[in-house]
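Just one protein chain is left out here, and the rest sit where they should.
Chain nomenclature is as follows: A and B, assigned in order of appearance, with residue numbering initiated at 1 for each chain independently.
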Amino acid sequence: MTHDDHPRDDGPGQAAADERTKPDDGSPRTDGGRATDGGHAGATGELPATGPAEEEHHGFPPMSSVKRWFVTTNHKDVGILYIVTSLLFLVFGGVLALLMRVQLWAPRAAGEGILSALAYNQSVSIHGLIMVFWFLSPFAFGFANYVVPLQIGAKDLAFPRLNALSYWLYLFSGLLLGISFFQGGSFAGGWTMYAPLNIPAYTPSIGASTAILALLLFVVSVTVSSVNFLTSMHRMRAEGLTLRKLPLFTWSILLTVWMMLFAFAALLAALMILSADRLAGTTYFAAADAGGSLLWTHLFWFFGHPEVYIVFFPALGVMAETFQTFTGRRLVGRKWFIASMLLVALQSFVVWMHHMFLTSINLQIKTLFMATTIGISLPFDLMVFSLIYTTIKGRIRFLTPFLFSFGALLLFIIGGITGVFLGAVVLDYEFRGTYWVVAHFHYVMVAGVTALIGGLYYWYPKITGKMYDEFLGKVHFALYFVGFNLLYFPMFVVWETPRRVFEYDPAFAPWHKVATVGGFVLGASFLVMFYNLYTSLWAGEDADSSPWAHSTTAEWAIPSPPPLENYPGIPSYGDGSLSFLDRLGGSDRAADGGEVTDGVDVAGDHATDGGVADDRRATDGGTVATADPATAVERAGGKSHEHDAGDHGEGHGPSHASIWPFAVSVGAFLTLLGLSGLQEGAFAPGLEGGLYMALTGVGFLVGMASLVAFGRERFHGLEGPFGESWPFEGIENTKTGVWIFLASDVVLFGAFIGSYVFMRVASGWTTWEIVPGDPLPGLMNTYLLLTSSFTVVLALVAAEKGSRGGVIASLLTTFLLGVGFLFNKGIEWDHLFHEGLWLDTNVQASTFFLTTGLHAGHVIAGLIVTLYLIVRAWQGAYLEDSGSIEYFGLYWHFVDIVWLFLFPLFYIL
Amino acid sequence: MIGGGTLLGAPLIAAQTDIIPRGSRSAVFNQIYWVFLVLGTLVGVIVIGYMLYNAYKYRAGRAAGSERSAESGEGGPALGELPQGSGGGRKLALSFTLSAVIVISLILWTYGTLLYVESPPDAEESMEVEVIGFQFGWEFVYPNGNTTTGTLRVPTGERVRLRVTSRDVFHNFGIAELEAKADAIPGQYTDTWFIANESGTYQAQCYELCGAGHSYMNATVVAMEPAAFERWYANTTPANGTTNASPEDAATTTASTNHGAKADVAAAPGATAPRAAALETNAAEASAERSLAR
Partner (left out) sequence: MVSTKLYAAIYVVLFVFATVQVVVEEIGLLEEAYWLAFGLIIALSLIKALFVAGYYQHLRYEPRSLTYLLLGGLLAALALTIASSYSVT
């Protein structure tokens, strides 16, 4: 071991060594969870589905078992799944890219070359979509999953099952994308999906719809993931890890996730509208008069520009970490580095129109966005300099991870400089739609990929416990770097080639040939990597806890690979550096089942996870390690337990297995696959249409059943705080999560309302005809919804008073009022339909039906939850812990608030 | 807000009229492009050079097992420490300021040109042509109502204003050599202009993915001596379009009606036909696909 003399290191290291020799009896020391769970034990008993899951809980299968990978919710497992899956998508996207490069070997007439025109367009589009969505971000989030909880000193994320759900939704969304190729061809309108090429009139294949739905599912996965990460990173940091003190990789992920939360909500809105246009026949994007195609560019780029940083920030984080580790110096101007990232993250939401300089936007707004765009480029200068200065006076070890990070910085500088060209609007006017843009964004984005590959080598020993082969690593880098520049630099030289064409000026051909060769060299370099990483799994040297000198972050202080529950004690930076607190003497904590200290006893009690079957070593009597009495009291008050999806287990220690995330995702997958067959709101008659309809039905049933099972499953997550939880101190995890989710929902509805306002302004605000002629049904619904909000408040009051009858009565009233709302709306819509107004009648009708329809969808979702709550309340739940009712109330009131704006906007004004 | 930009730029232009590039689009573009290219290369070489120099200078010795010995380096980051930075803030601030000054002044300089490019020329002194994109070709409507497809004729040495729109999907009309480009958006009009100083033919292309025929969505721009242009223009009428066109575009016109396939003036009509035919097949495929899918 490198750090045998390191005081902090030998604890866990020893522990792991000891543990391996111990027999494993697979039984937890204490349980008690079941006993204290009495509150709803009866309820659980009725549901056979939870039985087996409960078994898993204590016999979590080993890594060698296939089953493990379907049920795992552990952040490290999920991280590995993300990394492996994203690399598969890299291969997929890479093959498409190579196909394009072959086509571009020479200028082609239509029908010449290996790809037809439509096949080429599909390749461009799906390559872009895969690389940006299904490869780059998930790759980064593989590391985020694995490393961030370790760096903040948490045993897992706040909602482990939601984390698994994110993964499975991601995987299935990717499968959906793959299937789209076999449904008459995939989407062929470019990754930017410009309108109106994106509607069925111009891209009619079913596969095109499937691709859009696949992206929609992906966005859902991202949203779930964002909520989870934000809750965890804010609420569950170790003592002493204030935000200022967070490691840089964690910082970069934190900002990435914040951007994701808001940006992807806008994309969700865009995709929902697009799906409605494609499947139900609304006419947003076909509405030329009202600026339908401009609307798409606004929605897309409002998401799209933050997305640029979303894919790049994690890479920056990796660079910062590896520069420090391999130069043996701390980052120069760390404070400024963080401030720069923060500034960029905020500003990224006000630069989107620089992608639209050639559209019909006015000069004032161009000027404004030109200014914000230069503004956002400056912080990057600072970050680049900061990284460069960090090398000065260091002792730089050029190991593979550093080579990649260093190379990434170099490429990023080139990407950045060529980006300044695009910031000059006059130049952008000419560069738009050419290979200058293609070269520029590849230099930026693939620089990000480069750094992340550095991250892969960096954390490979931690994740696998084996060292990769250093020589092959260097070979990979050499090939990669040469291939990269051969591929992309020529694109600057022949930048006048229009983008997304395969017929170009023959004079450019030599340069395009060089690029194609470069593409293959780059591709080959990955074969070296895959070979290296694969063989090292078996043949690599064992890695000790930290193979790198000068690594600082907490993941390096524990064995490689880390034990299932990460830490031998409660990690704390309370005294200025990392230490693991033991329990502070026995107490009766067992009774209240706080999760804070469980799973941790003495170091010797911990198993490494390398295939050992048992992981659950719940220990009793841990005491609150943090000195904060307020939080301790709050925890003891019984409010802080697992509220995941409404069920509250009180057992000890976190669970790690649940099959339901997988099952829910299967349901979602089937549903969307079925829905792809919809056109103009109906399935085609005949066998094929029937098949699609059946798929939708089956998928919906599977999904709903799994969701219910998910909700009922007793799953013990973690509840903070463990130290730092700014700025959400005193707000339980679930509540924090609900609020964060609502913030993204604000953006979703905001984007829908914004779309309406935009369309209306574009076609003349006051000349716009309001769809429902009569505001009274709307007013009725306002009354109903307001009243239902009031009754939810009453339900909470009743729960706090301990009145079971009161809870049930109030919830029941809420339910009935909600149903009344829908019923009333149904009558109103029926009326409008009979007047001949349909979704596709005009933009006015489209915006009306879709926006209020989205709201109605929220109401329906709320009613389903209400039903669930009523059943549970009947069984006596919520009297001691009214959390679920409170959280549901937050959602319901939010839906109410949205209506308060929809009502005047769509009925009166 | 309104006019904020103009306010910002106006004194700049007034003060530095000579520095702000003006003239034809290509002249303007080239001046700015070259300044950017030279400065960008310079900055890139300096920064990357400095980066490589440092990397070389501060490399660790090739001592075997360097990971083991590296740790002994005095004062480096240590495992388990709370993250912190190291000094050097002043140098950082300095280089940051320098780079900010360069970037901001460059952009401000080009902003003057942007205002020039965006200021609409007098209606008197320029001709306005409406450009309508469609899958997959371009239609041009002259002030007198004359409409052509596939070929745009303009007088040399004069500003030509384009009002660009689309009949179906989002396209982008661009003439690379003349550095004019504008999105063609259904339901919207975008404006641009250019001056062709040399007579001859130029190629216009579509710069926004618009479907199967996108790669071939070209048009020809023929710049003619003003006198020749006047003669040609006087003979056109709204009703019969290009019937009076000079003989050499007959080929062009036929070829380009075939869904606006590549209308290469130099090529004989026969040569363009297969391409156009191939495209037709693609378009047919696309529509067949829809009915199949249902």
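Just so it is clear, a residue touches a chain if its C-beta (ideal position, glycine included) is under 8 Å from a C-beta of that chain, and two chains touch if they have at least 3 such contacts.
What you are looking at is a predicted structure, and each value in this text was computed from that prediction instead of being measured.
Peer 1: Which displayed chains make contact with the chain that has been left out?
Peer 2: A
Peer 1: For the chain left off this view, which of A:Ala140, A:Ile361, A:Leu522 or A:Ala684 is in contact with it?
Peer 2: Touching the chain that is not displayed is residue A:Ile361.
Peer 1: Looking at A:Ala144, A:Val344, A:Val501 or A:Ala762, which residue reaches the missing chain?
Peer 2: In the complete complex, the chain left out is touched by residue A:Ala762.
Peer 1: Per the definition of touch given earlier, which of A:Tyr120, A:Tyr443 or A:Phe728 contacts the omitted chain?
Peer 2: Among A:Tyr120, A:Tyr443 or A:Phe728, only A:Phe728 touches the chain that is not shown.
Peer 1: Touching the left-out chain: which of A:Val482, A:Leu794 or A:Ala809?
Peer 2: The one listed residue touching the chain not shown is A:Leu794.
Peer 1: Could you list which residues of subunit A touch the chain missing from the display?
Peer 2: Looking at subunit A, the ones touching the missing chain are residues 262, 265-266, 291, 294-295, 298-299, 302, 349-350, 353, 356, 360-362, 364-365, 727-731, 739-740, 742-747, 749-751, 753-754, 757-758, 761-762, 766, 775-776, 779, 782-783, 786-787, 789-790, 792-794, 797, 889-890, 893-894, 896-897, 900-901, 903-904, 908-909.
FYI, only the chains that are shown with their structure count from here on.
Peer 1: Help me check something: in the complex, which residues belonging to subunit B touch subunit A?
Peer 2: Answer in residue numbers: 1-6, 8, 28-29, 32-33, 36, 40, 43-44, 47-48, 50-51, 54-55, 58-60, 66-68, 70-71, 73, 76-89, 91-93, 95-96, 99-100, 103-104, 106-107, 110-111, 113-115, 117-118, 135, 168-170, 172, 174, 176, 179, 181-183, 185-190, 192, 205-216, 262, 274-275, 278-279, 281-282, 285-287, 289-290, 292-294.
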